[in-house]
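One structure is given here, and the rest of the page talks about it.
Of the protein chains in this complex, one is absent; all others appear in place.
Up next is chain A:
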Amino acid sequence: MSALATSATAPKRKGRGGSLAWMTVPALLFFTGFGLIPLVGVLVLSFTSWDGLGDIHFAGVDSWANVLADPGLPHALWVTFLVMALSWAVQTPASILLGTFLANHHRYRAVLSVVYFIPLLLSSAAIAIAYKALLDPNFGLGAGLQIPLLVQDWLGDPYLAFGVVIFVVSWQFIPFHSLIYQGGVRQIPRSMYEAAELDGAGRVRMFFSITLPQLKYTIITSSTLMVVGSLTFFDLIFVLTAGGPGDATRVLALDMYVRGWMASQMGPASVIAVILVLVGLVLALVLRRLGGRDASHSQLEGA
């Protein structure tokens, strides 16, 4: 009797508290299958020596010692950091300005925003191939239009090649971040601008005193996406410069690929992969701390 009673009430109880937890199961399964298990695999591989073909041998900390002593690692870390910092420094101001510009409800701005959006629709590989063809010193844009300024050793000079990578990355992702800022700006109550106007504030003053501070959380969101995303830049750089000239644009992700697939050293490649994961986690955490501490704090203070 009592058993029957409990079984009758149990589904009811589950229906309240349990249903939500149940819904995370598919996501958890995917995350375990495609996130956690490979991650553990990579961690294990980083303590082995394997050429991708034969047997996997346990090698202790050999790969770690090998990679950490290699001058290529600090170089790749530095290049990765530079790509991150510079692409952030280029993209953020441009995206905020574009986003603010596009937030206004004018028809021509709506048309422009569609046009700006186009680079985001293209695959990174296609963009890289197109730019590579355009920048070819002999058959590219500069040679075709006979503009000597455009005829440079774009991908062959270490500094220029680096600049090209930053430019192309920005060209590709500014539309996306502009879109985020556009949404952010549209959330700011009109009343704040009206009040400022009454007080006699100009457009520039309003931008710096209202728009920018109100975008704080949008900036943090967009920056997190940029910074963590820039860790995984691979396809674009691989096709555009293949990490060259020399190793001028060899970021961590590329270093990992080169070691693993081209040099057949899966152990050291896995070490780089683990380092990549750690750097990404730390960065995401730092950025969350920057913005997340007073998440309950209203942005709309004074509105």
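The criterion applied here is as follows: a contact is a pair of C-beta atoms (placed from the backbone, for glycine too) under 8 Å apart; a residue touches a chain by one contact, two chains touch by 3 or more; residues count from 1.
Rule of thumb we're sticking to: contacts and distances are computed from a predicted model.
Undergrad: One chain is missing here; what is its name in UniProt, given the choices "Extracellular solute-binding protein", "ABC transporter permease", "Methylmalonyl-CoA mutase" or "Phenylacetate-CoA oxygenase subunit PaaJ"?
TA: Spelling it out: the chain absent from the display is recorded in UniProt as "Extracellular solute-binding protein".
Undergrad: Please identify which residue in A:68, A:89, A:111 or A:133 touches the non-displayed chain.
TA: Reading the full complex, the residue touching the unseen chain is A:133.
Undergrad: Which positions on chain A touch the chain that was left off?
TA: 51-55, 124-126, 128-129, 132-133, 135-139, 151-158, 234-235, 238-239, 241-242, 244-247, 257-259, 261-265
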